[in-house]
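For this depiction, one protein chain was excluded, whereas all remaining protein chains were kept in their positions.
Going in written order, the chains are labelled A and B, and every chain counts its residues from 1.
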Amino acid sequence: MRIYAVLIYIFLYFPIMLIVGFSFNAGRYAMSWQGFSLAWYGKAFSNPLILQALGTSLLIAFTTANLSAIIGTMTALGLERVRGRTRQIYDALLYIAIMVPGIVIGISTLIAFVTLFGMVNPILQSAWNIKIEMGVWTVIAAHVLFNLAVVCFLVRARLTGMDRSLVEASEDLYASPWGTFRQVVLPLLMPSILAGLLLSFTFSFEDFIITFFVAGPNVTLPIYVFSSIRRGVTPEINAVGTVVLMTSLILLFAAQFILQRSIKQTTRSPLENVKPL
Amino acid sequence: MTDARHSRSLTAALLAPAGVFLFFLLVLPLAVMVIYSFGLRAPEGGYQAAFTFDNYLNLPARSKAFTNTLLLAPLATLLTVLLAYPMAYFLAVRTSSRWRNTLLVMVMAPFWTSQLLRYYAWMMILGSKGIPGWLAWIGIGDVQLLNTPYAILIGGVYGYLPLMVPPIFVSLEKLDKRLLEASADLGARPLATFMQVTLPLSLPGVATGSMLVFILLMGDYILPQFLGGGKVYFIGNALVDLFLQSRNWPFGAAVSVALVFIMFITMYLYMRFVLGRGDQRRAVMV
Partner (left out) sequence: MSNDHIKPQKFLDELRRLQNGSVTRRHFLGVTGLGLATAVMSSAVPGLRPRKAFAEGLSGTVNFTTWPNYFAQENIDNFTKNTGVKVNVTIFGSNEEMLAKLQAGSTGWDLFVPTNYTISTYKKLDLIEPLDLKLVPNYDKAAQDPRFTGPGTIDGVTYAIVKDWGTTGYVVDTRKAKIPETWKGFFDAANGPLSGKVLVHDYQLTTIGGALKALGYSFNSIDPKENAEAEKLLLATKPHLFGINSDYQPSMRNGDALMSMCWTNDGAQLHRDIPEMEYRLGKDGGEIWADHYAIPKGAPNRAAGYALMDYLLTPEVNAKEVISNGAPSSDTRVNKLVPKEMLENPILYPAAEYLSKLEFGAAETLTSPIRAEIMARFKAA
């Protein structure tokens, strides 16, 4: 079984090793090796287009993740409190939000926005001389839709499995509703919320197809990589990909490490420091 | 009484933001899409108001795209499950808790390299300087892998394996090991234990994972574009072309509606078949 696992890891990482390896290629065309060089890293990170795309992607992903986490959690909590029609409608819509393929979301959002802007802009233009256009915020809006549903499902799963007696105990001890929420419910939900945050960030950062349709003139990193690949990748893109991967891995392991340590600390036995008589 | 009122307004406040998003970014766009699907293509492309079923009647013109997708997406999902399950099992059951999370993260990490770049790497691996080249070197000549359905399958499995493993892992990890012990104590052989205890209890995880992967594959554009090179045509390609090449928005809308419709039906059937009606909810709550 262990051999199987190793093979899977090789399968997963071989193409990635190719990408990383060729980021050090001195030659211009990504697949013909012409010697070792770090030049592409320099080029990539002094390329204003790449930096801008990276910045846009980070902005969108960060905003999406936070909004999705907040709204998703709020929705999960809210849905616990309703029954009947409202709940059914929300359940159905959230399910649809996840089920509809990204490409359909992207296209339909584009059409809807274009139609909406087309109707609203002439009025705005003549009254206040402003126009609304597709931009970063349209991408964020489209991303949040999908991701809030993801967060909502994750948090709800956690909520339904949550031990009610803890909440009741807190209330018995005269904690205010907000207090109960902050000190009992929220910490219990944290793992799901964090997972949702992470997942939303990843989906948003990586997303191509929705962004492709609704970004207007903005370029995110995936869009930049897409247009680069279409004309033959230079190792510049490999360099960017490698850095993004390494950064995420470092962040993840750091988070892991911190989490492990805090768990160890909180699970130390309270009797540890008691000396035996 | 104020308490109940507060409670209701709190609930409303909690649900409002999602409501706004769901309405303006899901219901409205999909409604517009449906309306467009009954329209006509404007002479230079775009939408022209009309009410006609022509677009739906023209759907068979893209039948190959539908059949390709409906064949390859489930197949790729199945292959991914088959590859992911042993991996998830290994991680959940056979690794020490010290390494478990790290190893799991290592499975998910490829997801943080741009999907586009990973597919590009496969374009090279499956191109004539990659595997076919090595095969030619040892004498098996003239194998074409790129721009074939096989490339799509390989690429699809590769791309979604990191997504399929975690849900299965989670449901396997939650498994009460005592159940396995009990089964062994009752004289069941390992295979029987697996088939009758482990597998059924891990099905919700399998369902979640395969649902997610299936949805992503059905709407995929990048995978068939890079690894299919125009020769393996998915619904995703048809949609992008209809909006960006022939600019036939009404027909594109009809294809989108058809896609969503097909997905609903497939998902429903899958849930019924794999889980039985009562467990449908469980799948999304792993």
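In this text, a residue touches a chain if its C-beta (ideal position, glycine included) is under 8 Å from a C-beta of that chain, and two chains touch if they have at least 3 such contacts.
These numbers come from a predicted model, not from an experiment.
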Options B:A65, B:M87, B:V197 or B:L223, residue touching the unrepresented chain: B:A65
Option from B:V165, B:L180, B:I222 or B:A238 whose C-beta touches the chain left out: B:A238
Option from B:N101, B:S128 or B:T266 whose C-beta touches the chain left out: B:S128
On subunit B, residues whose C-beta touches the chain left out of the figure: 41, 43-46, 61-62, 64-65, 123-124, 127-129, 142, 144, 146-147, 229-231, 233, 237-238, 241-248
Subunit A residues touching the omitted chain (full complex): 29, 31-32, 48-49, 52, 110, 114, 117-118, 131-135, 216-219, 227, 229-233
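Note that in this section only the chains that are shown with their structure count from here on.
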Intercentroid distance (Cα basis), subunit B paired with subunit A, Å: 17
Interface residues, subunit A side, partner subunit B - complex: 1-2, 4-5, 8-9, 11-16, 18-19, 30-31, 71-72, 74-75, 77-79, 81-82, 86, 90, 93-105, 107-112, 115, 141-142, 144-145, 148, 152-153, 156-157, 160, 202, 206, 208-209, 213, 221-222, 225-226, 229, 233, 237-238, 241, 244-245, 248-249, 252-253, 256, 260
Contacting residues of subunit B [partner subunit A, same complex]: 7, 10-15, 17-19, 21-22, 24-30, 32-33, 36, 47, 83, 86-87, 89-91, 94, 101-103, 105-107, 109-118, 120-122, 124-125, 129, 158, 161-162, 215-216, 218-219, 221-222, 226, 236, 239-240, 243, 249, 252-253, 256, 259-260, 263-264, 267, 284-286
